[in-house]
Structure formats: C-alpha cells, structure tokens
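With one protein chain removed, the remaining protein chains of the complex are shown where they sit.
Order of writing sets the chain letters: A and B. Residues in each chain are counted from 1.
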Amino acid sequence: MNVTKGTSAPQKREGTPGAGNYAIEMLGITKVFPGVVANDQVTLRVRENEIHAILGENGAGKSTLMSILFGLYDPDGGTIKVKGQEVRIKDPNEATALGIGMVHQHFKLVRNYSVTENIILGMEPRRRDGTVDLAGAEKRVAELSERYGLAVDPRAKIESITVGMQQRVEILKILYRSADILIFDEPTAVLTPQEIDELMDILQRLKAEGKTIILITHKLKEIKEAAERCTVLRRGRYIGTVQVADTSEEEMAEMMVGRAVRFKIDKEPARVGDVVLSIESLTVYNAKGYPAVKNLSLDVRAGEVVGLAGVDGNGQSELVQAITGLMPVHAGRILLDGKDITKTSIRERVNAGIGHVPEDRQRHGLVLDFRVDENIVLKTYERQPFSSKRGILSFPAIAKKGKELIEEFDIRAGQGPATKAKNMSGGNQQKVIIAREIDLSPRLLVVAQPTRGLDVGAIEYIHKRIIGERDKGRAVLLVSFELDEIMNLCDRIAAISKGEIVGIVEGDKAEERSIGAMMAGVRSPRKEREIEPNEEAQGGSK
Amino acid sequence: MNSIFGLLPSILMMVAPILIAAIGGMIAERSGVTNIGLEGLMGFGAFGAATFHALLEPTLPGSVWFALVAAMLIGALFSLIHAYAAISLKADQTVSGTGINLLAIGITVFLCQIIFKQERTEPYKLGMMPGPGGVYPTAYIAIVVLLASWYVLYKRPVGLRLRACGEHPAAAASAGIDVKKYRYLAVLASGALAGLAGGCLVLTQTIQYTNMTINGAGFIALAAVSFGRWTPKGVGGASLLFGTAVALAIYMVNIPSMRSLPPEFFSVMPYVITLVTLVIFSGKDYAPKAVGIPYEKGGS
Partner (left out) sequence: MSAAASGKDGKGGLKAGFLDAFISSDGAISVFVVLLGFLCGTILILAVGRNPGNMYAALLQTLSGYDITRGVWNARYIGEWFTASLPLILCGLSMGFAARTGLFNIGSEGQYIVGLTAAQFVAIYGPQVPGLHWALALLAGALAGALWGGIVGWLKAKYSVSEVVATIMLNYVAYFLSRYLTRLIPEANTYKTQSFPKTALLSDPFLSQLTNGSRLSIGLYVALACCLIYWFIIERTKLGFELRATGFNKEAARCSGIRVTRSITLSMAIAGAFAGLAGVVVALGSFSYGRVLAGQDGYGFTGIAVALVGNNTAGGTLLSGLLFGMLQSAQPLMQSRMIPKEITQIISGLVVVFISLRAGFKMIIEWRAKRIARERRGERDE
C-alpha cells in the first residue's frame, strides 16, 4: 500500500499501454455514510487508453465512487489499483501524483482569476526571487492548449469566457498536472449541442494522445457516441459492464433503472384556448447591466405547454424572473389575461394567478427551516382562513391544508405537516412546491428546471402533473435545459439564444438537431421552419 | 494654511493604526474569514504594549519597540480563538468576532486591576518619540505594511492561493491547497496586525491604556476594508480618509472659527463620515465571494 508522492514531472509508469492492462481497478469498493450505503461492493475496471462510461441515475453512487478515486473520501472496504499497483489515495494531491485528474461538473474555477492563474493555482512556476512567473505560465498554457487542441485565451478572466471554454480550462488544469487518467463528471450538462460535439472531438483527441478517460453520465446518447464500454450502477450496487456498441439505449436504461423505462409520455392533443400570457418586446437587464432578454415576444395560451429550450445563461432565468416580478423590466410589456402586469409587485402577480416553480428550489422555492404546512401557505398565509382579519395566524387551518396536500400529492413527510422541509428529499421538496403552486389554481404556471437532480420516479410524477395542469386549461411555460423533457412535454417549443427567440416549432414536429441549432443561435430560413401561420402575428421571431 | 500642513504629522499618526488594522482585516477577509473582532484585538494589543512599556521603560532602552512586538504576539494569540472557532469549528464568524470584542474589554481591564490595581495601566513617561518632521515611526510602519501586503498578495504564490481560498475555496481545495491552513495564517496575520495597530495607537496618541482607548477605531478599520474594496490600494486610501476625519475632529477644536460648535460635533464626525461613505459606496459586490462561509471538505 504505497503511494508515489507528487512530483511535477510525469514519470513513465510500469505496464505497457494496450488492451490487456487496466489503468484503474476499483475492486469491491464499499462506502457507508450514516444511514445509507453509497457504494456496496462496487467493482470498476477501466482499461488503459479506453473511454469508459459510468452510468447511473442521480445518486446511484457514481459520484461517490469517483470521489473515492480522486481522494475526497476514504473507502470503507475494497481495494484500488492504479496501473496494477495497489494504492491508498488520501487526498486529491495523491490522486494527482498518480496521474488521476477530475473535470468537475460544477467547475472549480476562481471567477475573477485569469485562465492561466486558475490552471497554475497550487503548482505555480516561480522566478528566482520567488514571485509567480506569470509570463512563463502563460506560455506553457498556450503550448498545452495547442497540443491538445483545447482553444483558450490564457489571459482572459473566467467570468468573461464561455462555458465551453471554461470546461476546456478545467481540462487543461489536469493536463498541466500531467494527468493520464481523466475523469469527466457529467460534462455535457452545461453545454450547447455544438459544444457537446466539440467535447466529443476533444475526447477522441485525448484518447489519441494516450489518455484514459472515465465518463460519468446519465445521458445515454452521449455514451453511445463516445464510450467503448460502460459500467452501470444502481442504488450503490454494481449491475454490470457492457460493450456500448452491442447494447441499445433501452437496454442500458433498463439496467440503470431496474425496469423498463417509458421515454415518452402519453398525452392527448392540446385543447388550446385564449392567450393567457403575452410578452411583448421585452428587454430585461441582468445583474451586471447587460441585456439578458432582448426584445423578446412570446405568447402562451390556456391549455398548452410552451417550452423554452436553451442552454443555461441565454436569458431564461431573467425572463422567468421578469414574468414573476423578481426582476424589473427595462422595456416592453407583460400581459396576463390582457392586463398589463409589467410593473406590478410579486404579491399582486401571485394573486392575479401566476404560479411559479423556481429553478433553484432550495433558494427560491422553500424556506427549509419552515415546516411543510408553513411552506405550503407561504404565498397564501395572508388570506383567510390561514390568518384572521387582524393578522393572527390560525395554525389548525394551516395544518389542515398541509395534510390535505400531503395526501393529494403523495408527499413523503415523516412527521406529517409538521415535518421541516430541510429533512425531506429533493423529490418531495419539489412536490411541496408543485402542490402549493397547483393548489393556487393559477392561470399561468411557470415551471423552471422542475426535474433537475431527481430520480426517474419523481420525474415521471412531475411530468404527469404538468400535463394534468395543461389539461385543466392552465397555460404552462416550461423552461428546461433537458431537450428530452421539452420535446416530451411541450405542445410548442421556443428556442432561446442570447436573449432572443430564434424559432418556434410545433411539439410533435420538433427535431432535436434543428432545435439544437436554434439554441445555438442559428436562424433557419423561413420556409424550413414549421410554424402555424397565425403565430406569426403574435411574436414568433423573424 | 500652514496649520493644515502642520496637521500632517497628526493625520499620519491617526491614520497609521487604522491602516495597519485595516490591512489585517483585508487579509483575513480575502482568505474568506470575516474578522469583526479587530476592535477587540486592537484593544489586546494596546493593553499589551502599554503594560509592557510601562513596566520595562525604566530598565530597558528601546522598550517601545519590544512593546510593539509584544502587541503583535498578543494580538495573534487572541486571534487564534477566533481562528479556531471560525475555521475549525465552523462557528458563526460575526458572533465569535463580537465575542472577542466583549472579551477584550473584560480581560484587559481585569488584568489592569490585577497588575496595576486600577482600571487602567500605569502611565509611562515617554511613549514613542516622533521622528524628523514630527512624523511618528508608526507612519513608516504603516507604509511598509501596506506595500508588503500588496507584494505578498499579488506577487507571491502564497498570495495567489490565499485569495483563491476567499473566492472559491472548493477550487483551491481541488488544486491541492489546504484551505484551512491558509485561512489560519490569514487570521493570525490579521490578529498580529491588529495588535500592532493597537500598540501603535496607544504609544503615539496617549500615555496609558483604558477601556476608552480604542473607541471604535477597529470598526472604522473594518469600514475601511469594505470601502476600500478589499484591495491594498483602496484600503490605504480609505484609511487615509477616515484617519483624517479622526484627526480633524481632534484638532478642529483649536481653530478659532470652529469654537462656537459644540465639541460633540467634532467627536462624532469620523463616525458620521464612515457611515455616510458606507451608505454611498456600499460595494458588497467587491467582497471576496466566499467570505464568512465556513469551508466544508468534500463540498462541491
């Protein structure tokens, strides 16, 4: 059990690269947290110079497994071998010394440092007087970038570069430390379809340079595209390893979830009514003073689900905040049932019938320290029967409402309405929010990233509810980064890029490639887009 | 008009302790730890310096300088409490800093009672002597501290890493940096500097330490950190501004045309100026992003 301590120069390690040798072996790994077994006798064998995917639902244990490999946790049982040698990895420094590097899902980049400063942090080249040799570092970064085809601007500050470039900086960080084994944690979650294509190319290039790649993901499509073999985990257990080329997406999904998964939802055709939400030439400035929403127009009618498809950071958040009243509008109007609500307060909009399931459920949706019933009346506590006319709360009424909704929405709350929200799972927390919003009987339901981080069961339930609301005649605006979700649920899909609507397509005629192109800002010529003729009057884009 | 320039040494005398303490506060906050306890740490330093000097003055030449060193050590020692609470035990940093402030008055006067049998230290005969032009050496100390902080923070690897700990500790940790270690260093440095500042203050401005010696200077230093946008240059400028206000308050009384105004007007001016600048220039966006949030290993 020895560990090669860190040096900055890469060393030639034993074992010849080739189909026979394993770069990483994690054998019988067990990791227990109080009350839960995150990894239960998991085995992973990654060959040298292969691209190996680890597939599992959120929380299947893949991130725990990789955190162990990267030295963030100690396993409770099992052994780890790197290039045939048994090792114990106590911290990320030791992992780095062994040539293991991790590209995190949530980039660990200091936003006001430059690309170079982020790359050299912790391993700074020095001049003779001990100061940081920034110029020399910039040169080295340019060299690495050239060699691996990872285009970056060494001097740019992180806060001003694209997400794709940020990811390349993350990759360069570990290449700078001479990593041979690269772990990618959900790398495509934040990328546009074009950037995803670029990433696939980068992976192939890295493989050509002799690197071994482990890809953690729950996206079957990408596994099919990039990986050679795939290990599937479910609820902390090792299910199996398959040859990707010989296995279908359905088969992999079934291994991942444990039962046949229905990808598509059954829904009746929409019965569309009048316009409920009308956005007219809206311009919204973001916190930094730049226009995040530019002259945007969109309509949502009763009885339909309109999806806003786009990559994070293209103005969706600002648009949602403008609609719900959280952000001021710079120009343009918002009309609800024909009434101008552009300047009304948040409470007035709630009372006018706007329901909102926010994208950050813990920050905007719930007061975690409040009980379930208090969270349920968070928007209605002022009304009777929850408050008397003089402003005194009626706890029995609040608890009763809590119980009612817990039953109706099958919310798992250990102590009933008195359960503190922070003690509930993410899926149940989301159910509380959805229950509350639906119970308001809103005219317009704005739903943002509703299934982020949830397991398949919760996702299916929430999708069912959204369609349910649409069938009740509500207008639903769905904002999501998951194209599958949008295509599954929406009657009409609007692609947003850089604050503008690039195109609107009918749900059942939507094609992923063309929407992806629109999300990246490519406007297709008029005749190829599929739009209902009467939509042009209401604010499809040019 | 020559009375204004004549004021310069006095202004520098007032600015120096504020600047030194503010730089200390800036370093701590840049690493991600708020240090509300600057006021108390200055108190500990002032008490230590006054006691040391009072006791050793007769026998030890240059005891002023030893007193300053003692002040630094005492400041660092007590900042260890805050460091341990805030970094290792992940305490609420505002509360533990306030605790230091409360402790300071208590412990220092308590020890005065024990050592000097009164609620203040024995006055010493001669504090620090002013140098050429009437400028106290503390002004030069302050300048050195300012320049040194700039050099270390922006030119040395330790500075790059320390600032990363305050902006994005997870990024620093994933680069192999021991966030706790750097934060400890930063807080200890701020304690030493605050202690030094207290020592400078007491040795140049008065002859003994009482519970009114610091009187808000530590909080003015804190305001200087945020007004100065957490950079050495800004903090230097802010300290200059606030220190000038303090100096003017004391010396304006001597200007005949000002005699008609009540003394409280001058006493309150530095605090009003600080408050007004805080309001006008509240620059929360410039704070280190992770300041005040304890770092958990394994967090993403």
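Throughout what follows, contacts are C-beta pairs under 8 Å (C-beta built on N, C-alpha and C of every residue); 3 or more make two chains touch, one makes a residue touch a chain.
It should be emphasised that the depicted structure is a prediction, and the values quoted were computed from it without experimental measurement.
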Discussion item. I'd like to know which visible chains would be in contact with the absent chain if the whole complex were considered.
Written reply: A, B
Worksheet item: Of the residues B:Pro61, B:Pro132 or B:Pro262, which one touches the chain left out of the display?
Response: B:Pro262
Fill in: Residue of A:Leu27, A:Met123, A:Leu144 or A:Leu368 touching the missing chain in the full complex
A:Leu368
Fill in: Hidden partner interface residues of subunit A, rising order
32-36, 38, 57-60, 63-64, 105-106, 235, 324, 326, 345-351, 356, 358, 360-370, 374, 378-379, 381-382, 387, 391-393, 420, 422-427, 453-455
Item to complete: For subunit B, enumerate the residues touching the unshown chain of the complex.
Response: 36, 81, 85, 89-96, 98-107, 109-110, 113-114, 212, 216, 219, 222-223, 226, 262, 264-265, 267-268, 271-272, 274-275, 278-279, 282, 284, 294, 296, 300
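Heads up, the rule we're going with is that only the chains that are shown with their structure count from here on.
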Discussion item. Roughly how far is subunit A from subunit B, centre to centre by C-alpha average, rounded to an integer in Å?
Written reply: 44
Worksheet item: Hey, which residues of subunit B end up touching subunit A in the complex?
Response: 155-157, 160-161, 163-164, 167-168, 170-177, 289, 297-298, 300
Worksheet item: If you look only at subunit A, which of its residues touch subunit B in the complex?
Response: 67, 72-73, 91-93, 96, 102, 104-113, 117-118, 121-124, 126, 130-132, 173
